[in-house]
Structures are given as C-alpha cells and as structure tokens.
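Let me give you the structure first, and then I'll get to my questions.
All protein chains but one are shown at their positions in the complex.
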Amino acid sequence: MRPVTLILGGAASGKSAFSESLIESEIGGHWTGALYLATATAGDAEMADKIKRHRDRRGPAWTTVEEPLALADALAEHTQPQRPILVDCLTLWLSNLMFADRDIASETSRLIATFPGLTSPVLFVSNEVGGGIVPENALARRFRDEAGRLNQKIAAAADRVYLITAGLPLTLKDSTV
Amino acid sequence: MRPVTLILGGAASGKSAFSESLIESEIGGHWTGALYLATATAGDAEMADKIKRHRDRRGPAWTTVEEPLALADALAEHTQPQRPILVDCLTLWLSNLMFADRDIASETSRLIATFPGLTSPVLFVSNEVGGGIVPENALARRFRDEAGRLNQKIAAAADRVYLITAGLPLTLKDSTV
Partner (left out) sequence: MRPVTLILGGAASGKSAFSESLIESEIGGHWTGALYLATATAGDAEMADKIKRHRDRRGPAWTTVEEPLALADALAEHTQPQRPILVDCLTLWLSNLMFADRDIASETSRLIATFPGLTSPVLFVSNEVGGGIVPENALARRFRDEAGRLNQKIAAAADRVYLITAGLPLTLKDSTV
C-alpha cells in the first residue's frame, strides 16, 4: 500500500492546487505522469468552466479519466507504481451516489477496501461542508451529514490528512513520518 | 476545579465520538461511569434518530440526563468526583434559549460561573456555524453571531479547546500541560 492522502478544505480554498503541488514536489523526476481521476461531469456551464480552468493549470504530464460513480473499480484498474492518482473530488462522488440512489455506506466500504492493494500514491480531495448554519432544505442536511461521515471514514483509513485554508495546509494526521 | 474542555467542529465532524473517546482514554479504569448531559429533546424524527445512534454508540457506562435550558443548575447538581460529564451540545442549548426568549449573555455568564465549583471533568461540545455564506434569514444571522460569541466566551474560560475536522483534532488551547 502506497500512502493514501486526504485533502480537506472549504470551497475555493486551494485544495486542488495544493494537491497537485504536493504530488509534483514529492514525486519529483521519478514519475511517469500522473492520473487525474475526475468525479465531476461537465453537466452545466459553471462546472464545465471549473473543469477547464483546473485542466489548463495541470499541464501535459497529467492524464484525465472521468468516473462519476465506480470509484473503487477505477482505482483498482488504474493504479500502477510511479503514477500518482488525484481523485477530485469525493464530495461530488457522494453527490453522484445520492442522485443515483446508491447505498453510501457500502460504496464507502468498497472504496476503502481498495486501499491495501494500491500500488500508486493516491490523493483524495474532499470538501468541508459542515461549517455553516443548519440548511433549511432536508436534502442539504442529509448531504452534509453523509459528507461528514464519509470524510471521517476516509480520514480514519488514510495515512495523511491535511486541512487547507487559503491555500495553506494544517496537518491533521501523518502516519508516514 | 477539574479541567473544562471545549470540543468545536462543524456538523458531522465527529465531535461527539472524539469527546467520548477522550473521556474513555483519559479516565481509564478509574471512573465510576460518565454522565451524558443532553440539551436536545427528541422533537422530530431526524433528532430522535440522531439521539438513538449516539446512545447506542456510548454503551452502558453512560447515564443520560436531558436538560434543554437550565444547564448551570444541571452541572451544579450532577458534578461529582470520578464522574466526567459530556454536555452535548451548546449550540442546541443556545437555540433553546433563543426560542424561550432568554437573555443569552446572562445565561452564558451563569454557566461560566459554575466552572470553579466543578468537581468532575466537563466537556462541552459545540458547533462551528460561522464558516459559510451570510444567511439570507435574519434569525439565522443572529443565531450564528450569538453562537460565535458563546463559543468565544466558553473558549476563553475553558482549560482546553479542540477543533475537530473529519474526526481528527487540532489543539487550539491547552493550559493543563
């Protein structure tokens, strides 16, 4: 098992850019490219624009694969030594699972069960969504509770967890040192 | 005065589970049970379900007392050596006070005035609710301002303060070391 890292932060906190720079600084010259595993689908103009901005920033060393639902299968298929994988992001994956009426707890367990077999470093980006006022909308309340539980489970299984604020990291956990 | 601890975090961030494991790890075999002082009342199905899940997790060493409003009195009544108290949570207490049209500042002062007389370790769980966009609803804006002020006052009076994210703590203050 290669290190599994969870990158947490609010909206527009710089999670993706931090993740990319972490990969580039740690892997240095020894890698053979990196895989960007996107859970987003360009369903509307806002999202299409964000996907394009992120893609332009990453540059040509990155290959992009889109997988909105079958994340465990995609990780098992694409993991290979010397090629880090950035999963961006778990919050959209959760949203996709809820929309498709999947069982969140069992999908989360399947995802975590892939960790011991991973041969590449994997970084998961996920949003903090529980820091505001209780939403009036019942679906939004359910979503933020599920997102919180998902983040807790991935954090417990991960080797490293960072919290990003304004592009700057706080280390919540690091069992690699 | 025994240590007073404040556990802060967003919704579904793992505050309660962290608090329970902190009590169990610190007190070890030397305690005679713990008291769960709940400010929630099972007023709707969502809350009843959450209360049940938390109760199932805590197990038989815990006694539960419900007190939605008179928190200072309940602490004074129930404090005893060797029995830690977990107050879960201050945010619902504040909500109950506002609904009952009580004076928040004086109720907060009364609560803090109990701290020097406490003979048991007491942990307060409270929500971070100020991390989102300004709510459109005036009552929600007032609530998050009052919640922020309450957290500041309890934090200033507490011996230890932790911020929980995805189940993992950051130490904001520790005057016990």
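Chains: A and B, in written order; residue numbering restarts at 1 for each.
One rule holds in what follows: a residue touches a chain if its C-beta (ideal position, glycine included) is under 8 Å from a C-beta of that chain, and two chains touch if they have at least 3 such contacts.
Note that the structure is a prediction, hence the values are computed from the model and not measured.
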Hidden-chain contact residue, picked from the options A:68, A:84 or A:131: A:131
Which residue of B:70, B:113 or B:134 touches the chain not shown here: B:134
Residues of chain B in contact with the chain not shown: 6, 8, 10, 128-134, 136, 138, 141, 144-149, 151-152, 154-156, 161, 163, 170, 172-173
Residue numbers in chain A that touch the chain omitted from display: 9-14, 46, 128-133, 135, 137, 140, 143-144, 165-168, 170
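Criterion: only the chains that are shown with their structure count from here on.
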Cα-centroid distance, chain A relative to chain B, in whole angstrom: 31
